[in-house]
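Dropping the structure in here first, questions after.
A single protein chain has been omitted from the complex, and every remaining protein chain is retained in its original position.
Then we have subunit A:
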Amino acid sequence: MNFDAFFSEDLVFFLNASSQEDVFKQMFHRMYEQGYVKESYLKALSEREKVYPTGIQTEHIGVAIPHTDSIHVNKESIGVAVLERSVSFIHMGMEEHTVEAEIIFMLAIQKPERQLGVLQVITGLIQNKELLQSIQMAENKAAIITIIQEYSQKLNV
């Protein structure tokens, strides 16, 4: 996997957000400004989230992996946001459950069948309590990129 093609400090966020919608707007704004996603991405993302929610309760914290159809993506990338305060997401596959998400991985994906590597990195992070904690505790964007990079090298995908 070409790590630098997906992750950059530009797309790491420390967010003070009031709601899921606010998280989406803030992350979208930068991803759109830098040409990663099309203008239509935000609306498509919100609509898909309503039908197929992406909150996931891990062993330790809640996370979310919002994403939408590839036609709204210009250049593949992953936005990573650490939230100052958690925001509520509906749990994937469970309409009646909400998750207090503290870390967001926003996926701008074009060809899923060719992006298995990066998706395995994300899933691996989600399942790893220590790594999620270290992302939450990271003091700056560079530290978060380093954590993910080291993990993806270890995973060797």
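As a working rule, a contact is a pair of C-beta atoms (placed from the backbone, for glycine too) under 8 Å apart; a residue touches a chain by one contact, two chains touch by 3 or more; residues count from 1.
The definition used in the following text is that contacts and distances are computed from a predicted model.
Missing chain, UniProt protein name: "PTS galactitol transporter subunit IIB", from among "PTS galactitol transporter subunit IIB", "NitT/TauT family transport system ATP-binding protein", "Chemotaxis protein CheA" or "Peptidoglycan-associated lipoprotein".
In the complete complex, the hidden chain is touched by one of A:Ser8, A:Gln26, A:Asn74 or A:Gln120, namely A:Gln120. Set against the missing chain, the residues A:Ser18, A:Ser70 or A:Gln153 yield one that touches it, A:Ser70.
Although one chain is not displayed, its contacts with subunit A can still be listed: residues 48, 51-52, 56-59, 65, 67-70, 91-93, 107, 109, 112-113, 115-116, 119-120, 122-123, 126-128.
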